[in-house]
Structures are given as structure tokens and as C-alpha cells.
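Each chain you see keeps its place in the complex, though not every chain is here.
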Amino acid sequence: MKLDASASGVFPIAPTPFHADGRIDEASIDRLIERYLAAGADGVTVLGILGEAPKLEPEESLAITTRFIEGFGARPVIVGVSAPGFAAMRSLAHAAMERGAAGVMIAPLPSLRTDEQIVGYFRQAVEAIGADIPFVLQDYPLTLTVQMTPSVIRRIVEENPSCVMLKHEDWPGLEKISALRAFQKEGSMRELSILTGNGGLFLDFEMERGADGAMTGYAFPEMLTAVVRLQKEGRRDDAHDLFDAHLPLLRYEQQPGVGLAVRKYVLMRRGTLACDAQRRPGSTLSATARAEVDYLLRRLDQRSERLASWLAAS
Amino acid sequence: MKLDASASGVFPIAPTPFHADGRIDEASIDRLIERYLAAGADGVTVLGILGEAPKLEPEESLAITTRFIEGFGARPVIVGVSAPGFAAMRSLAHAAMERGAAGVMIAPLPSLRTDEQIVGYFRQAVEAIGADIPFVLQDYPLTLTVQMTPSVIRRIVEENPSCVMLKHEDWPGLEKISALRAFQKEGSMRELSILTGNGGLFLDFEMERGADGAMTGYAFPEMLTAVVRLQKEGRRDDAHDLFDAHLPLLRYEQQPGVGLAVRKYVLMRRGTLACDAQRRPGSTLSATARAEVDYLLRRLDQRSERLASWLAAS
């Protein structure tokens, strides 16, 4: 099943689990898949920036992709194929689709600046991988330094029918969602799935602005799916209550540079990953930082309990 | 009274209130001063980036400075004097000190890259303004794109006795506070006041890492002073409870680009500012964004009440 513009819900961005010596840890991948499915994930994205994709060998990338595709069964797997050259992008995209991926995700090269350069890049990328592979447009200025206006996104969407989804990760980004949805209302842009990133830091309001869901790696995917569901059901206050309970940890996780270390540590503490190691060059957590995360986890536990009893009582 | 390395507590970064037509609004400055004092501010910082300093004429900058100095009485006023050239920096620094400022704040030029360039710049800045004016070193990589390691900060502190305070605004930044305090413990760096920025987004943990307080513009300065006090009293959980109640709004306010618009809007809603206008080029809030802030303010109100009743009951 190929990805299309009607996709919605939560697609976690999967980290890549490693053993302490840097080898890929397949058993942890399997536990990760289990947890995602248990949390109600609608799909998953592998080989993203968070997944340490540039540190993987080509054959490793394909092995990880295949394992996720098998584990996710009918649910769609999106594969990050961003690369400095189109040759590598094309070969990974084709190999992933052959193995059953639902689509690919493409980020712009960090050197792109002007509107024309950005639009031209995606035109060339689609020529390279072929117009029959659905792709997710990744908009992540904080890390990639490429700034796409709503108009530029519209041009890319209109020019390339295979662009079916936006991974929205601008900061600030709420007005961008509103602008894109307004384009659609006025008829100047076709249907597009919008899933949001930024570690979920604005997911509460992003859903209200018109996002279809989340594509991010927060270590409690069950919160992401619950907030998305509550907002779709119109239970605004409940969605915010749940979201706010997680916000102290979520904010801690969303720090650039160390965020992945926090996330892998939480996933290890929760029993999902056997080890929180990153491949080098990577980051690690100090003992103090680990203690801070432990403290945040304890507080989240307590608050979740209170929240659960309120919800039960109400 | 000149600023020294023993300074601590909360020094709000003051926005500059404007009328809708761009003129400075003195009455709102007076209300801002009142509110800061009522919230227990230990001092104040004017003409920072948040204060739209680059948009002011020299005579306006001095008028604002003078008004704050008069309003704050014995409590210290710090004046931002960052400028592309040392001539303007020197003349503003001297004029501010003559009017009774306690010290000045200096940010590095955005073009600085290497450790030597950064250290050299502050050496030249001190030569320009004179070694008798206490200064605050502003470390704000997200906006200024200048990255200072703990070692570089130590070199600046050790080379320049007039450097008495760090405005800490790195992101992530917790380990930086720990590293600087470790330098002091091992005797390789002298006493230094560390006040933290970033809108307060990590104030809860920054205090635990050794910060002396906060220098930021969050629109509820009473929260900042209370968290700083609670942490100094060792009431960790209470500090986090209060902080977490504000976090949803604080996070919304801390968005780059639109943060000042949110802050001015909240200050207007609270009756402090008559108008939330910025001088051009500036940013504005959409109607949807205003409604979102209103919603966050209502939730903060409710949660503060519950928090107050819990605290009373415990």
C-alpha cells in the first residue's frame, strides 16, 4: 500500500538501536515495533535524522527498513532517503520501495537558500527517484537551515503529484499550518497530509490548526496517539491536560544535540532499548542529566495517576 | 551601586513599550516598573534584544534608561550596549553609567567564530568602554550564532576583572552551568554571577545546576522570582509544581520571532502595557494566536488556583 494524501495519525520517527559497540541491535528494533503498535501508531518513519541515518552503511539501512516493514505488516513504513547526491537517493528509494515501503521522506540540502533553488531541488529529486514513489516533504529549518514559505510548499505540492505529505517541523510553525489549510480552502492547493515534528512541543495546538497527526520521536508514543485522538474527538481540554502532564519531559527531550540521548535513555529506562548508545559522532548524558530525567519520569508517573483518576471520576 | 559578581535573583529583561504609532509609551514603562518591583525583581535589564534596542534612536535609549533607573531606586539597572562598532558602545556605556546604571551587557558580534576571535572581541570591548564598568557577558548562540565553550567564558572572565555576570542563554545549556561551577570549585575561575535566559524554559533545572537566578522576560515575573526563591530554600518539588503550571504558556512565549509579540500581548492583557505594538520591522499575532494565548491564560489561572489550594492544604 502506497502512502497517499489521506494519511493521518501518528507515525513515530524511529531511533536506530545500537549495542554499546556500535552494532545494530535487532532485538531492540523488535521491541520498539511492539511498543509502537501497542501505542496505536498508524505507521512509522525510519532512517530519519533522529535515526542516525547518515551513520549507517547502505546494507544496514536496508536491513533496518526491511525489519520495520515486516514488523508493521499492513501499516505504512516511510523511509528517509535524503542524501547529498541523487544517485544515492534514487538507489535507496528504489530498494526501499521494492522491499515494501509505503513512501520516502526527502529533506532539502542545507545549502539551498532561495525559493527557486528549493523548488528546483525537489523537481530534480522527483526526476531522480521517479514520479511514482510517494514522498514526504521535510520542512525542518532549525536543523537544515532551509526556510520554506507556505507558498514554496504549495509550489512543490502543485508541481509534484507524488508529494503526498508534509513533515512540518518549522519553529514557530502554527501559522504555517493555518496558511496551508487556507490555501486548500481557497482551492489553490490540493489535499496534503500534514504531520508535525519538533518533538511534539506544539502538538496540542497543531492539531487545532489543522494538522493530521504527528511524526516525531517522543519516547511516550501513547501520549502522541492519545492527544491526536482526543483532539479529533473535540475533547480539547482533555487533550491539553494530557499534553501538559508530559510537557516537562517533552521539553527536556526536545533540546537540540542532546535530545536523542535523552530519548534513547528514556526508551532504555522503559525497557524498550537494551542500550542507549549512539554511533559516533554522538552525544551522551551526564550523570546529572540522567538523574534529572529520572526525576521527570517520576513526576510524570505521579501526574499521570492523578490525571487518570480525574478522568475516571469525571 | 555597581554590579558585582555576587548579584543574584531575578532581573527581568524589559520590553520597550510603544504606542500604536511607534512613539515610546512612558506610562507603560512606569507600570512595568511597578509590576517588576511588586513581583520582587532584584534588578532589571533594559535595551536588550527583546527591548528592540536596535530600533531606538540614541536619545530614546538614554531616556528609557533614565526612567528605569529612577523607578528602580537602589536596585541595579543593567543596560544593553551591544553595537556593531566600539564607538557607539563606548558612548552609550558611558552615558548610561553617568545616569546611574549598575553595569552594561555586551553580546558578541554575530560574525565571530573561533575561540580567539571571541576572546579578542571582549578584550577590545573592555578597552573601548573602560575596565571600570562592570559588564554582563551575553551568551546567546541561537540568535547570535556565536558559540562560546565553558573554556572561552573562563578565559573572558579571567582576562577581564570587570566581567561580573554571565547571561546564560545557550540551548542546551544545563551542562554549561555545571562546567562553569566546576571550574570555580577546582579554583580555575573566579566568582561569577550566572543568570539564565531562554525565556525561563529550563529555569527549574538551571537553579539546581548552580544558576544564581534568571534574566529573562517571561510575562509573569512573579513566577520567576518564586521559582528562584523556592529552589534556594530547597523546596524542589514545589518549585517544579509552580514551574510546570506555567510551562504551557512559557513554551508558547519562547518561540523565536513571535515570542516578543506573545509577551507584549500578555502584558497588555494583564494591564501592564497599554498597547502591544512593536516598532518595525516587527511581528504581530494572528487572531488565532491571540485566542490560543487567551486559552493558555485561562488554563494557567485554573491551575494556579488548584496549585494554591493544594499548597494551602499541604
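Here are some notes:
Going in written order, the chains are labelled A and B, and every chain counts its residues from 1.
To be clear about the criterion, a residue touches a chain if its C-beta (ideal position, glycine included) is under 8 Å from a C-beta of that chain, and two chains touch if they have at least 3 such contacts.
From a predicted model like this one, the values you see are computed outputs, not experimental measurements.
The total count of identical chains across the complete complex in this file is 4, with 2 shown in place.
Everything that follows uses one rule, which is that only the chains that are shown with their structure count from here on.
Spacing of subunit A relative to subunit B, judged by their CA centroids, is 33 angstrom.
By the touch rule above, subunit B contacts subunit A in their complex via residues 171-172, 174-175, 178, 201-202, 204-205, 208-209, 240, 243-244, 247-248, 251-252, 255-258, 286, 288-289, 292, 299.
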